[in-house]
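As you look at this complex, bear in mind that one protein chain is not there, while each of the others sits in place.
Chains here go by letter, A, B and C, matching the order in which they are written, and residues are numbered from 1 within each.
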Amino acid sequence: MSAFGLFTQILQLLLSLLLAPFFLGWLNQCRAWLQNRQGAGIEQPYRKLGKLFHKDAVIAESASPLFRMVPYVLFGAMCLAASIVPSLATDLSFSKAADAIALAGIFALARIAISLAAMDIGTAFGGMGARREMLVGFLAEPALLMVLFTASLISRSTSLTVIVETLAHRHFEIYPSMAFAGIAFLMVLLAENARLPVDNPASHLELTMIHEAMILEYSARHLALIEWASSIKLFAYVTIGIALFVPWGIAQAADWLGMAFALPILIAKLLVAGAGLALIETLVAKQRIFRAPEFMGTAFLFGVLGMLVHFLLGA
Amino acid sequence: MNGLPMDLIVSAALFWIALGLVGLVAQKKPSFVRNAIFPLGALAGAIVAVSAFFSSGVETAVSFLGLPDLPFHLRLDSLSAFFLFILGSATFGISLYATGYFRNEEKHIGTLCLEYHVFLAAMTFVLLADDAFLFMVSWEAMALSSYFLVTTDHKIPEIRRAGFIYLLMAHVGAISILLYFGSMGGDYGFDAMRKTHLSGMQATFAFLLAFFGFGAKAGMLPLHVWLPEAHPAAPSPVSALMSGVMLKTAVYGLLRVLFDLLHMQVWWWGVVILATGLSTALFGAVFSAVQSDMKRLLAYSSVENIGIIFVGIGLTVIFKAYAMNSLAALALVATLYHCLNHAFFKSLLFLCTGSVLHATGERNLGKLGGLIHKMPWVAWTALIGSLAIAGLPPLNGFVSEWLLLQAFLFTPGLPHSYLNMLIPVAAAALVLTGAAAGYVMVKFYGIIFLGQPREEKLREAKSSGKWERAGFLWLAAGCVLLGLVPFFVIDHLAGVSNFLVGASLENRDWLFLAPISSERASYSPLLFLIVTLSAIGLAFIAVRRFYHGRVRREIPWNCGYPVWNARMQDTSEGFGQPIRQIFDPFFKVGRELPSPFDSKPRYSAKTEDKFWYWIYIPFGRAAEYFAGLFGKIQQGRILVYLLYNFVTLIVLLLIVQ
Amino acid sequence: MAGQYINLLASILLLLAFAMLSQRRIKSLINLFMIQGMTLVANTVVIASTTGQTHLYYSALLTLTLKVVILPWILYRMIRQLNVEWDVETLINIPSTMLVGIAIVIISFNLALPISHLAGTITRGTIGIAMACVLLSLLMMITRSKAISQVIGFLSMENGLFFAATSTTYGMPMVVELGVALDVLVGVLILGVFFFQIREKFESLDLKHLEKTEEE
Partner (left out) sequence: MMEILAVLGFPLLGGALLAIWGERRWAPEFNSATSLCTFLAASLLAFRILVSGPLIVLNEQFFVDSFNVFLVVLTAFVSFTTTLFSRPYMRNEQILSSLSSQQLRLYHSMYQIFCFTMLLALLTNNLGILWVAMEGATLATVLLVSLYRSRESLEAAWKYFILCGVGIAQALFGTILIYFAAEKVLGAGGTALLWTHLDAAKGSLEPTVLSIAFVFLLVGYGTKVGLVPLHSWLPDAHAEGPTPVSAVLSGLLLNVALYAVVRCKILVGGALQNRFADDLMIGFGLLSVLTAAFLLWKQKDIKRLFGYSSIEHMGLMTFAFGIGANFAGLLHMTVHSLTKSAIFFAVGHAVQHSGTKSIDAIRGLIQSPAVGWGLMLGGLAILGMPPFGVFTSEFLILTHAMQSHPWATPVLLVALGVAFASIFGKVQAMVWGEMEGKTLPHAPAFLPILLHLGIVLILGLYIPPHLARWYHEAARLIG
């Protein structure tokens, strides 16, 4: 655990915490532009967080202590996720604590925590949202793991930093297995972050909402933590995508110069990714909730196919 | 060679039997039996665990009991020591819990006490047995004592039925195991079997017999039907013992046979075990998601976990068959670790359901809810158990899942192309199972402990007593510690894996779990926890420091919907509905739809196992048919009977000629 | 010379067995049984005189009293008291029974052929006939529906056995013979008790009342 490692680690974590709302804002702004709206501006998520933190919290009478703990758990889990996914550099002190499988575990932990919190109040929406969230997760988690596995098989390691180092250091080569994995990953990303076509982040329609149904009862600082954690989650997913599919530019071991370059490169990639996601979300329509398993099933299938292709073609 | 650990373990087992007898004799003083005998039993469990943990090398002993040419042989080696450790450590918690739990069973505490302790002793001797005869005797004694425990409430017809199916399956399995021993070449001692070399066909035959026999005990598909019937029927401490420990004896048996007695592996055996394990795991996960009875749900979850364990065994066999010993060791360690973990979290959850059952008298998920307010001890320890069983970091379930997935991932190209294809698909299915387990646990925990109480009587539910709490604490602590510092147990498992597959994991760092090398994969639960906790703590302090901590209690917002009552919550059927829809072809669903005019409508859906209709009912019919056929022999007319005699005589005479 | 007598008597026994097989009247059955007994006595006496085995004379005397006098007398009394005259064949009709009987004779003779060459006694051919008699009596038991004719079949089977014992081996040791005779006597007495119990309960000796216990 070198001092440099610790430094990059903390730097990356803080950057992630700060950049996450930015990315969400950028994504929403792009969507607005694509939909011919003016949009609330990139800084809107920051404003929202600030406002929520200042408010008085209102909690349902029937809430148990679990309900108040969950936002913190969620936030902590997402911090860990953001710190182990190499977005700026690969020399990360905490990366040894959790590898790709543990990353999926972190996401699962967060998902289960929020689902339990949703059920805690005992409203119709909470249970419904929890059930739907678990259903999506039931298929999305394996799909995500399949994607990660494909990458680990290529790099012969499940450590995220090693994966990135391997993928970035090889001379450019198109892995057919990664193509399948890429599609699967995109689908998982959309589903897991409550984006279209699985969920609509901008809607509170009872019949279709998933994520929003779970956090209905939260308010003020708790809601702020949850929203922040959600944006970190989206950020983490996007950086995973970057790390797996376009890893170039991430700083390698103890390299100050690389670090200096890494940040602008990362922001550029984020801007492109945000725009791309916004485009996709604009092009697709919200699916019926019962179609979600099919959507996720397809993602899972692509993930498995990616692995099979790797075994078949050795690449 | 007879060392201290062996002596201690055998004495503990005998002590259990003695305790049981004392309990039977003293049944007129139920409070004495409860408060003195069960804690002593727990103590003996602790002794077993400690001695097993510190045992090293191989110890053997011969008893004066047994058959004339075959006295009982005992042997304590690393494999049996590990399973004895599971037995002892889980028993410690469960017996403590039982002390409090059996408060309500004082009417037949005498027989219960005897059966319970004989059950423990029988399991100990199964793990210590070094000859076929002792093994079979303890194996069946284990089945028998647990049968009596299952039928404690024999006045309920379903429980009688459950007990019957249980013992029947156990017995059929036992006959199969017995035939396996018969096929091992004449001698009954395990030592002689180790020296026997069977030909390929014979070995396969022997393997299949053993696989069937142990599979039936473990609850492997399609021999699992007894498990969801019997485990819920038993009193909760017994369910915990059965699920947590007894199923492991089947795993032990299979490992003992595959790697010690047969000492040869064929790759397709591994494929058979792997495929069965996968289907068992998926089946168990999917079925537990649609259960409405909390103990049945846990029982199906045991089926799932046994499936996962079998996957590990299958993988070990495949690796070993291709002489990839270090990978085999990885898969084996993952399997064994999962056995230990399952013993802890499944026992814990069964004990929690026991307390819920005692407090509310309800097993139906649809009539529970909101118990976290009334039974905080149970609820919080159950939360640990649920998160652990769902395979979430940093608890123990994740560690074994992680290790197993590592084993899958580092398949460096097996020499068989089909196998190479199979492995990723199997890994995918395994991951799917893990995700389903999460679904199940949210349902289990959320419906029982969270939300509002679905019945009025739940508001009077009382929390558990101090003995129960001790049991919970021990098991929950186990779940946490096994998750945080897996190194100590895994280090210990080197002995087992060296013994069985001739290799062990290269894991030198107590903080990190890095089975192959830290380059390839590493996981540090402790670091994981520290980072997460410090993030949480910093966030908490920051929020408190910079903002205020004011909180107002109000009725829930609920999207502004004015009416709000407990009946609006998701029911267990509702929660399982998506799974039921996705896996519709595998279920046989009976629905009860309320009429539109029903003032208190109740919807219920009962999901049945199609295996009943595919296998068991046809079997029953076939037996019925043959019974009818044979019944025609006995048709009452003496002349016909004389004719039988006559014909037999003539036929035999013609044969002689 | 003696051998011819014995063969003749053996043939008579076989003939009697067939006659019993075809007889429906119970009184005639008893008569036939009595004649069978007399033939046995004659046979035993012939063998005893030829071989000089004195214990065979006792055996003959025993047979005479038991099978020619006592048993037929008991049976007569019974049918008078129980009032059974006729029997009907149930399973197989009489011509078919006869055919089966002939098949049995062929089988028994063939079985006995290799054995009879070994016999050192003067009565070598008889073992096949004895076996045939035993089996024919069994056949008769199978084809009758009255309890009493079954008993007669049973007794005639005993006769066949006795014939086998005397003609093939010059009789069993005396202690065995006595035991056998005792058993037969006790058996018939018990049967007598039995008949009355059965009639008391069912008011008939028809076997169809005794066919109720069956498996479905």
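Methods note: contacts are C-beta pairs under 8 Å (C-beta built on N, C-alpha and C of every residue); 3 or more make two chains touch, one makes a residue touch a chain.
These numbers were taken from a predicted model, which means no experiment stands behind them.
Although it is not drawn here, the omitted chain touches the following shown chains in the complete assembly: B, C. Of the listed positions C:58, C:76 or C:154, the one in contact with the omitted chain in the full complex is C:154.
Touch with the chain that is not drawn comes from one residue among B:61, B:136 or B:482, which is B:136.
Remark: the residues of chain C touching the chain excluded from display are 111, 114-115, 118-120, 127, 130-131, 134, 138, 141, 147, 150, 154, 157-158, 161, 164-165, 168-170, 172-173, 175-176, 179-180, 182-183, 186-187, 190-191, 193-194, 197-198, 200-202, 209-213, 215-216. Mapped onto chain B, the footprint of the missing chain covers residues 64-68, 132-133, 136-141, 143-144, 151, 154-155, 157, 160, 163-164, 167-168, 171-172, 175-176, 178-179, 181-183, 185-186, 188, 623-624, 626-631, 633-634, 638, 641-642, 644-645, 648-649, 652-653, 656.
By our rule, only the chains that are shown with their structure count from here on.
Any chain touching chain A that also touches chain B would appear here, but none does. With centres taken as mean CA coordinates, the chain nearest to the overall protein centre is B. Using CA-based centroids throughout, the chain positioned farthest away from chain A is C. Taking the mean of the C-alpha atoms as each chain's centre, chain A and chain B sit 35 Å apart.
If you average the CA atoms of chain B and of chain C, the two centres end up 69 Å from each other. Multi-chain contact residues, meaning those touching two or more other chains, do not occur anywhere in chain C.
Residues 628, 630-640, 642-643, 645-646, 649-650, 653-654, 656-657 of chain B touch chain C in their complex. Within the complex formed with chain B, the residues of chain A that make contact are 53-54, 56-62, 64, 66, 68, 72-73, 75-77, 79-80, 83, 94, 96-99, 101-102, 105-106, 108-109, 111-112, 115-116, 119-128, 130-132, 134-135, 137-139, 141-142, 145-146, 149, 152-153, 156-159, 162, 204, 206, 216-217, 219, 221, 225, 290, 293, 300, 303-304, 307-308, 310-312. Residues of chain C that touch chain B in their complex: 90-91, 104, 107, 110-111, 135, 138-139, 141-145, 150, 207, 210-216.
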